[in-house]
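A single protein chain has been removed from this complex, and every other one stays in its place.
So, chain A:
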């Protein structure tokens, strides 16, 4: 029998790229925490534990045409869509060259037009109607473009989730709604947020299919999102996909999760770490040797070190440049 990734239509080459990107995402995320704890950067919002969902989903799209509307944990998704480690580090240090915002926004507020990563804000779920709007534009122009919008399960309680999903359902728009269910909205567990068994149960209300899948399995996520993208491109409308994951860190660098979840719970979550299980998979598939793994870690360390040094030394935007870009014709501070 074929290996699982081949059944899903993934080549050996692609599947190892997915692993490498997951590892890069994790090591970058870990570095951000070190920089924060050593007082070098003010803030981190982390995606540890959700890399498989993010990268599995991103790899299932056409990353030269499709749009990504990420939420604040999506380091993996934005890396897969073409943002670089250096650029994310520039955002962490809030430097002028940060392509997301030039140091205007907190880290985790992604946006990069050239890679169709749509600018985001802090009020959660506002990106969901935007994804419907982008898909509407694609449908009007008869372009085979899909928008992928991600959000947490807590966000699925917001009105904008409902309004955006309903709009996409009514107009049969090519949107993939990806709920990264990490089971906590900061401190509030799933059971206090949602009465339905699954977030995907909500799909029926919007006339679209809904799936709940293992967010620790990047191949399963890839396959599900690929099917949804194919449906969307055939004009068959949106899909809601819920990936069950665990948030392995506190909510942000300003949170202490010991106040609301036990060490035992976190320990069990870490046993399900998708990086570990996927590493085992690629090793057993014969795609990763010990030697290559060590080499890969070295390469990633080098990329991250270089990015850190660069971003740390890069200049801030001038204070007066705060006055720029309010409107298209705004002058001042130049």
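Here, a residue touches a chain if its C-beta (ideal position, glycine included) is under 8 Å from a C-beta of that chain, and two chains touch if they have at least 3 such contacts; residues count from 1.
The definition used in the following text is that contacts and distances are computed from a predicted model.
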Out of "Putative sulfur oxidation protein SoxZ", "Phosphonate ABC transporter, permease protein PhnE", "ATP synthase subunit a" or "Alpha-ketoacid dehydrogenase subunit beta", the chain not pictured bears the UniProt name "Alpha-ketoacid dehydrogenase subunit beta"
Which residue of A:131, A:179, A:225 or A:282 touches the chain not shown here: A:131
Contacting the left-out chain in the complete assembly, out of A:36, A:105 or A:308: A:105
Kindly note down the residues of chain A that lie in touch with the hidden chain. 67, 98-102, 104-105, 109, 111-113, 118-119, 121-123, 126, 128-138, 140, 147, 159-160, 162-164, 166-167, 170-171, 324-328
